[in-house]
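Pasting a structure below so you can have a look.
One protein chain is absent from this view; the other protein chains keep their places.
Order of writing sets the chain letters: A, B and C. Residues in each chain are counted from 1.
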């Protein structure tokens, strides 16, 4: 059951086989009945044993929002922090503790509104964090204001005549912020979500996973086109590395590159197979992943899911550790009392007798 | 001299012809001798008369940093605010005053470090702001720490062994944040800078102009390859809408699109002219502009300058005004005292006699 | 059907309690509106969990709404309910301790299943085991009776069950002879889009009413006569609504456009929601990316000439600190509404507290004084908003308005003011140069009005008044950057003097001391006004003397406050905070300022004080006097 994750080689392994149950706490789950958060929680709890990590070396850090209650339900170490700041807190933890697997749970408001700056900087630094962004396109906990992912013109409590600002595309934003790993999945698709979590865990550096999550109280059915069996195949583009990008029940839709570099949607039957764009999640240049991110329509008329980008680049905490190892290693271990004495004295001293 | 800027049609016009001198204040300019900020100030002061706006309807808002002292030197209205917050303050001003031309002056630390969130949200909202980002790849005012645009491994006061985080590419970040206008220019190239300012002024919505600026005290010659006559033609890609993207003294370099969508640098002699990518600043899909942004090398071995993207999309303050106009217009002007009486009373009242 | 007998009461306290999903807030709201339109005086206290829908049937999931109504003027939502409506075992368990023996308990027996009882740790069914003997229990199968009544409707069982709160409302409306047209009209509008649901709710409501008339469990119904309040037209109003209206009114009375920069946060969000509706009044609302941007945008709008407001709760106020400090330095008018909630940190977002007074006073770097005002009751939020606007625009300074969770959501009758009677808040913008420099007429942004010490408010767009301002210390008069030591000292003192100057524009402390013989003064601020007032009445009714004063202005204090305090042998200051070991936050300020041995009575329970408890404390203090 447990897999080998070289990205997690510094984290101690579990002593015994684990099951999803091992990751459940005794706390009552306090989400609304029907909330998409339940499905994500179940998926994460069942996925965790695969990592084969000592439970005590896993930490979930969250901000504030419905989704951010998540850590209370994971029987690992956990911190429910303050609104928007989880990436910053997790950065300090990850950068000082190489032996931990650090997960951030956040919402579209938490991560992209108040916490936007910490998010983009975490992505840029490429700290060893796995960030699960529960995107329900609404502020759940504060009872239904529009969020930075709500569609333009959204009517909510705070925008009775419709919102005035175009939403972020979280995948585009992350790519613009130099993200080394970006993926998207859906609360209701346990298999896909698990695969994406697996890829995120296998990535060394920051991994951003956007999870479309239904808030059945304040934004019900926001992702229905992707879930309704009648429409989902027609609108969901499942990205798979190395595979041509096609979708539709019979893979009848695909994309080719148009001269202006944007992707053009075509019928696969109309073009030679060799013209179809093949997904390359490992392309160092983020342009390809960015192009794919733009295929998404806010209306969900078309939505790519899966791993957009997954590349290796320097990892902040690894570099930090290297600097310290180099400094301490050269003279056999970190500086001790003698060296401290030397430091305090410095080079210009005098003695009074 | 003054041009017609439909984007500024709501701003009152100057009563008399203006010159650069009209925009100078009596305050001594307090930048280090040789600082690139002087050149930008001079360029802005000479450009302003072209707008033909009443001086009192122009406002410069800045954050904190060397560059942010800018407003004190512009004889318009101005506010030197606090670190990172200028876009937020300017948003409130622009959204409440359609008759003003609002400019934000900020630095790489101010805009991209502490102020990153306000910047990306201003871009997403597309508020009517012109943002001049003075990028010297260093914290000047605090005496030389690395910034989010410093190259990886940068040795500074706060990173004696080299910085550990890859920089942002401000153009990519802005495009990821749905920017409708993004451009880049250089302090020392007055003509180019002026042209870019002109394009920014002509844009309705948020315009981000990144200006490479030399800090001769803490990061001298950071942009030398783009300035040195011996190298500049070889490394500077001047983007012009509708023109094939070529550079080099004899336009000998160009780009073609490679199958993975990234741009490939070629010798123009080696490819048919029709293969050369033509710049389209007005492409609605930001993919093209994003691809171009990735041509830039942190080392400055290659740097596109000019307008990457310039498209029309809904402008926050215009939409806000429309909502208000619609609400007030339907019944002839904004609500008066009677209507206020009605509001206060509501529908469920009783009377005590 | 024959109507049963009607018994007269002078006041009643009802608490509706159920699951978060049971619609208790709506039920309470409706009953309140019925009661208001009937003309009783009233006071309400909603109390709900931070979770949107906590797990069904659990204690943390209980949502409650308390209403106190009377035929006379009352001050609080009441200490102990006379009637508890408990929709499930959790609601019973969570609220039982608050009941006096003899209270009425209406329970929904359908929910008293084994499973639900176990969930909340009832070993046996309290309805059967005699443990409720001391109370007047009315066991009613609310759910099944509702479902039965709706069986002919083309709606799901779940939908039918959901209407049980309307059944309960109907029953209570009968029991207290409430007018029902309002509720029926409300249901018709609310469910206009699903006629089946609308009819179902109307039917449930009417069935509940009829059940009251029929059942033998209730032998009489009650009547609480309308209250003889001061003459005028009244409505019921909650604090957040009154505050929003106060801001709209202030904008109109000042002739300034209203601009709100806000980021949603409980319990302040409703101000954003309310103001976003009033585009007719030219109100601009900006939902910012965070609290810092919210106050930043408001400050930008203030610079542009708006009546600028930012609304938040404690954690948001902390985030706004640096920008408020900039506002102090720029000397621009700004209203910062802080609807306090229980802290520290995230604390208990839906619970009330008064623990941000010292944050409001001192929570900025450097010396950055701001005036502070606080409303005393839900309706008073209206007047306090106008007062905040007056101070901000007159003195060109950020003003902090400290409301709290109880005021925000609680409600009371409000005598609707005549707009023309509201204060005139018109401001004078600078239009001309105000100095001569080197022989040239010049505009200097930091030349001051000699009375208020306010600097000119010179709007962008005013020709000839171009100037620059900033957060770096500035030279007196010119506003240019200055590091001159003497100038800095002068400017810091001047900003303080300006805030102090507000005192000259506010009235003296009003002390209520009917006998004129009181030796104990009870001094409060904010939402404790009701409980303190009610407590003082009880103490006086018991034949003791006590004086009460309540501060609207926390900074600066009324000029006569020190003198007032010294008139009493003892000053008691009840506050919903601890005061960091200084005996209360207001206490601390009073002690430091006047060296008066103010004694605090402090609680942080997330709930308003109970009048009874305060009365006991006051009595003890009175009796302990030497």
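In the analysis below, a residue touches a chain if its C-beta (ideal position, glycine included) is under 8 Å from a C-beta of that chain, and two chains touch if they have at least 3 such contacts.
Everything quoted here is computed from the prediction, not taken from an experiment.
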Residue in contact with the excluded chain [from C:10, C:489 or C:563]: C:489
Option touching the unshown chain, where B:13, B:30 or B:326 are the choices: B:30
Full-complex contact with the absent chain, from B:20, B:42 or B:161: B:161
Contact partner of the left-out chain, one of A:18, A:76 or A:188: A:76
From C:355, C:392 or C:427, residue that would touch the chain that is not displayed: C:355
Residue numbers in subunit A that touch the chain omitted from display: 12, 25, 27, 54-59, 61, 64, 71-72, 74-82, 85, 88-97, 99-100, 117-118, 121, 320, 323-324, 326-328, 331, 334-337, 339-341, 343-346, 348-353
Residues from subunit C at the interface with the omitted partner, ascending: 49-50, 60, 313-315, 317-319, 321-322, 325-326, 328-330, 342-351, 353, 355-356, 358-359, 361-369, 470-473, 481, 483, 485-486, 488-489, 492-493, 495-496, 499-500, 556, 577-582, 587-589, 591-593, 595, 597, 603-607
Touching residues on subunit B - with respect to the absent chain: 28-33, 64, 66, 82-84, 113-114, 116, 139-143, 145-146, 148, 157-161, 163, 217-218
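Rule of thumb we're sticking to: only the chains that are shown with their structure count from here on.
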Subunit B-subunit C separation of Cα centroids, rounded to whole Å: 43
Separation of mean Cα positions, subunit B and subunit A [Å, integer]: 30
Mean-CA-position distance for subunit C and subunit A (Å): 39
Residue list for subunit C, restricted to those that touch at least two other chains: 279, 289-290
Sequence positions of subunit A contacting 2 or more other chains: 113-114, 116, 148, 161
